[in-house]
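Left out: one protein chain. Kept in place: all the others.
Then we have chain A:
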Amino acid sequence: MPVRQKLTAIVLPFTVLSWLILLTSTLLQASPEAAARVGSPPEWVTLLAQAAFVAGVFVYLRSRPDPLRGTDFVGLLRRLVFGPGLLATVCIGLHLLERLIQYEHPTADRVLFACIYTINLALFVIFLAYTNYSWRSLVLFRSAARLRRDWLWFELLLGTTLLFRLFAWTPPMPVAYFIMGGLAVFGVYLSGNQKWVAYLNRRQKWEVVFMQVALLLCLGIFTLYFLRIAKDPKLVAPEPQHAFLLLTVFFAGFYSLAGLLVTFFNLPTAGVFEQKREEILSLQRLTQLIQKGQNEHEVYQMLFEAAIQTVEADAAWLDVETDGEVHTGQLFNVSEENVQAIRTLLADYNLGQIEYLNNDLPNSNGFRNLELSYGSLIVMPMRSAKRQYGSLYMLKEQRQSFDRENLGILQTFTSQTVLSIENLQLVAASIQNERVKEELKIASSVQDSLIPKDLPIDNWFEISSHALAAKEVGGDFYDFLHLPGKRLAILIGDVSGKGITAAFHMAQMKGIFHALMQENPLAKDDREKFPVPSKFMSMANRALTHCLEKSSFITAALYIIDYEHGGFVFARAGHCHTLYYHSIKEEVSYFHTAGMGLGIIRNDSYEKHIKNQFYDYNPGDVMVIYTDGIVEARGAGQEEYGEDRLLQMLEHTYYLDADEIKQRILDDLNEFSKGQPMHDDQTLLVIKFKAAQPEATI
């Protein structure tokens, strides 16, 4: 609002100007010689200047920012007393100075008198305005909108009384009393708003009492001065704005007096207020401190100290419960024997785990026999919905020293503490969780890198593969290796266990596979250049003996396909049976061969438990190799997919391409386990043998 801003900006010069006019006109009236020269000003000029000055000062101070900063009520009063309040001393000083001069040089000259009078009037008005608007801040402190409206009316009505003298009109007697009385009652009503006093502590209240007395004194000085002056024969100026000043003085004085009385009568209860305040503050402090607590011990210590301080306990201890065992966490002014005695007693009465307040220990059964030097006891358990964290014990020497409020505040303390401790535990758990997740991420990326990305391609067979890792990394793996002489080695396996160790053992298996499938230069014939599958398994078993944990084992199957001669050989080390479609017999069946998992027997007797199986395949034969994640997948009723259903699937699909067979099996599997979580990795390889076809010419 630029207009309003402009108005505010001219208020101060306007006020000063009106005062100067007032001073000039007063001086002219006081000095007949000067008046003779310049001309005596009419009385209305003086009155107008007076009214304008008073209005100006009030309007100026009204537009100033709120003198109350936050809830610093004492500061507000202090600034008022040591600022405008000091003007009263100036007023007395000037008055005494004038008296002194008058006494030394008696004269009939009224110029000095008039001058000092005008200055004092200005000081008084300024003081009143300051006081008034300080009171406004206090009255309107946290007030409702209605009170703000009332205040505005009060200001407006006070303003109109300024006009009374201006128009040299005094309302007829009863009306005047009525208006004045009404406004005075309005002031008294506003003086009832002393909400701010409740926010003071004991020391502040005393300070406020002294400030209010000082203010009343200042007000008294000014008032006395003006009452005295009014009767002085030297006074030439017209009386000041009588009604307005009277009402303002009345309001300022009454509010001050009311505040003084309220504060004064609040002094005895200040202790209680302060204690409540202290409790709230220490709760706040506790909350902040506890959040800084790095570990449970620190949190308990903070709780213990804050609790002792707040309930002013003479002695205390804190029991902390970990894994169902109670031990004393903190001790204060109490011996270990007493702690033990009280704890046992409470346990005997079944009171150990509940909130308990006893204000008369010397007259209670059990406690009497302990002959303790304490009169009152509070037990406050710390617990959450999940578990008990321990108990807080507070002792006081006097009987009847604890009340319900103490119980309440301790309850708040302990629940805050339990909250913080559970928070700490949550944070720790989530860090751990994060670490596990990170580990799983590494494991699954390791696993991913171990699975071959390119499948072997040849016109003698088709291979299709599928590998899906469960959420937690399992231990499925497979790999291919081309051997010289149109031979292909295929390894499939499953490491027991999950996570990073499983991934590690997979990597180990892959290493063993590549290391053992190297050509042996000392071999006498072609067949012995590479280990047969059973030999490979027993060598792998030996290699794994020392690095596999006792409870871990690996299942694997190694196939070496010789597609030059149309046959294959394989050994099964505890791995799932191989499913096979025999095109000649038009029959689907499993190869039921014996074979033990790797790492189960960790000596040379393992060789006895592993066998080779040779088979000559025919074009059109289909071999299905998989891990237990396929046959152990669960359906809606928790039943397993099973070998039988897999066999039936191949019976229905053997004539298709390897890719299509794989897809049909997977579709059926997904249909079966729809909506069920995936527990284990699933790996599926489908190999379809074909008649030799001429190699594609480029």
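The rule is simple: a contact is a pair of C-beta atoms (placed from the backbone, for glycine too) under 8 Å apart; a residue touches a chain by one contact, two chains touch by 3 or more; residues count from 1.
Rule of thumb we're sticking to: contacts and distances are computed from a predicted model.
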*The complex lacks one chain in this depiction; which UniProt name from "Acyl carrier protein", "MoxR family ATPase", "Anti-sigma factor antagonist" or "Branched-chain amino acid ABC transporter permease" does that chain carry?*
"Anti-sigma factor antagonist"
*From the list A:68, A:601 or A:666, which touches the chain that is not on show?*
A:601
_Chain not shown: contacting residue from A:358, A:496 or A:612_ = A:496
*Specify the residue from the set A:136, A:510, A:577 or A:688 that touches the hidden chain.*
A:577
*Which is it among A:530, A:553, A:581 or A:689 that touches the chain not included here?*
A:553
_For chain A, which positions touch the chain that isn't shown here?_
494, 496-498, 550-553, 555, 573-577, 594-597, 599-601, 609, 628, 640, 642
